[in-house]
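Have a look at the structure that comes next, please.
A single protein chain has been omitted from the complex, and every remaining protein chain is retained in its original position.
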């Protein structure tokens, strides 16, 4: 992990209030693994903003992030253009463990809203390793849907919207059974979704990626703790996470 | 006086740490008189920055300001480029009284450092009215000299630098005698200069333009008062000034 | 949308008013918009005699805030009644006078004199101005003195008396309780926090008075905390202030426990702020699922 200035290569609005930024960083592109995030400084903001890595391009040395404009920080981030520079710490946190996956069984990927970006990065890596994926993505409404094509190209994909304005209606949890069998699941999304997943799939091995308000983002301030079953009693989302095994954390 | 968004037309570095900005405002160009200032808002700064009007162009509807980078506000102001917008209140304050000038006697203009801009605007207006001017301008060193040509074109001009690195050495007050006779003087510059002028030219009618740290800039907060000889005992630099008759204020 | 609120002596069409000392007597800002849109106007402090205030510099900028040490400069209560209140009377808005002084007797005199002015809706006792050498501040940090002062002024005043709390205290609730017991009609809070900035070149404080009062966005979290704490312990209406710069901020103050709000420093940054906030408030309330300002006051959980 490092602090570096990265150049903005490209910016795109890809859905309602949703922006994709392509950043140039040889180092981060080379070392990042799915689930890790960038901790981004913004002028006149005390706290950095954690944003997951959505993909990397090893040839172009670029890192793509994707975020929803929800407040003053993301609003400011959306104003960055080609040629400007961002001060980022990263790649931060630990990622989704995938080294021990079996080759011959599919995995289930579940992403909700702004939890989709790290799942997309994971999809790309699993695909590169030849692991079959099935994906369920949840969005608020049609206007917020993004990356559908990217997922479809690489495996079975179900899109769910809260109001049914696009494809299926309801919650991602409603579509897990229909997804069929899988060896393990990986999920990122809002806390209610992660809670529902953990309580529905008790016998399945699963990894969840969490969000919490962060101070330092590097493991020092203890702002971002999550209660765990182990002796310490807690883990740090920014450093030990954001990804945890579903059965090690207490939600 | 008004609050408006004005477009930046042009930016130039015209001397060391000294920036000239050309702004588009029909209204201000039309109504401003020499000595008035713009009170400029800058992002993430609580207090606006007062900057004098250095000239107006009635055909192009532009207003030129000129400032030295001395802190975070002027630093930020220097980052504005063509196409960007500034939130300004103006034209603020009262200007140099010139309506009662005699046509056939010269006036003496004295400007020190960042006090030169309003004197330049005054020069232009006097020139348009056919009043002869003699000017003494003081700067720190050669690197800080600006607008010399503009003044020379319109009348006798003496440049003084603190260290003599350019033309004459010393203080502007050292060169008043050599300037010869004049009906009235107008001056803007640092407080020690204004004090020296007031105490040297006790029998001359003179108008001085003052600086003070401002709050509101519109006459409401009483941050910018200057003691006066009248019954009230004070005047407000932002509203009653920044220009005062030398004999009405107590320095 | 109905933005009206009722506080003792104040039937306000909306809960927004400029804070004392940040709006003078309204003359200058009346060039920017019609003062009749304001819920009320709190005037600059009035003292018994004219005061010339502190030497300059009187202000300094800080991160998301500013320091000021104006020192209660004002033309004296009689002049204010003669020339300033009539000016404000032209507008369809409530007028609140800010009362300051060095001794109890001066507060009494100012309050009594103001009560003779017509169309004054309330007075605000400024017991917390940190920028005058003698008096004033002591009343704001000692609950016994605050009790005594409030009681004496209440005895004299026909119009409701609001007391303005200083945040420079250990126990803001204790102060508020003393003032409640003394019979005050309401509280206004917070005044400024005492601060200092040093100029590196001169090696001396920037402000001639050395210390000044910190105001602006920087102090908003402190204001919110104190208002919330006081509201949980004291049964008086609160006019909240401290760093308000948007309609969202107004809602945050109302949710914290304020019943109306005042905007100070932001007037300097943006002379149109009161107008903009009043215009934006309905949209913000609706966005957060409130039907009126009164609805916020009913639904909030303190």
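Each chain gets a letter, A, B and C, in the order it is written, and its residues are counted from 1.
Just so we're on the same page, contacts are C-beta pairs under 8 Å (C-beta built on N, C-alpha and C of every residue); 3 or more make two chains touch, one makes a residue touch a chain.
From a predicted model like this one, the values you see are computed outputs, not experimental measurements.
K.L.:
For the chain that's been dropped from view, list the shown partners it touches.
P.N.:
So, taking every chain into account, the missing one touches A, C.
K.L.:
Taking the entire complex into account, which one of C:27, C:225, C:280 or C:294 touches the absent chain?
P.N.:
If we include the chain that is not displayed, C:225 is the one touching it.
K.L.:
Spell out the interface residues on chain C facing the chain that's missing from view.
P.N.:
Considering the whole complex, chain C reaches the absent chain at 62-65, 67, 141, 168-171, 193-198, 200-201, 203-204, 211, 214, 216-222, 224-225, 228, 243, 248, 251-252, 255-256, 288, 299-301.
K.L.:
Kindly note down the residues of chain A that lie in touch with the hidden chain.
P.N.:
1, 3, 41, 44-48, 73, 87, 89, 212-227, 233-234, 239
Keep this in mind: only the chains that are shown with their structure count from here on.
K.L.:
Need the central chain here, defined by C-alpha centroid distance to the all-chain C-alpha centroid.
P.N.:
Answer for the innermost chain: C.
K.L.:
Go ahead and note the Å separation of the Cα centroids belonging to chain B and chain C.
P.N.:
Each chain reduced to its C-alpha mean, chain B and chain C end up 36 Å apart.
K.L.:
Quick one: chain A and chain C, Cα centre-to-centre, how many Å?
P.N.:
Computed from C-alpha means, the inter-chain centre distance equals 47 Å.
K.L.:
Report the inter-centroid distance (CA atoms only) between chain A and chain B in whole Å.
P.N.:
Those two chain centres are 56 Å apart.
K.L.:
At which residue positions does chain A touch at least two other chains?
P.N.:
none
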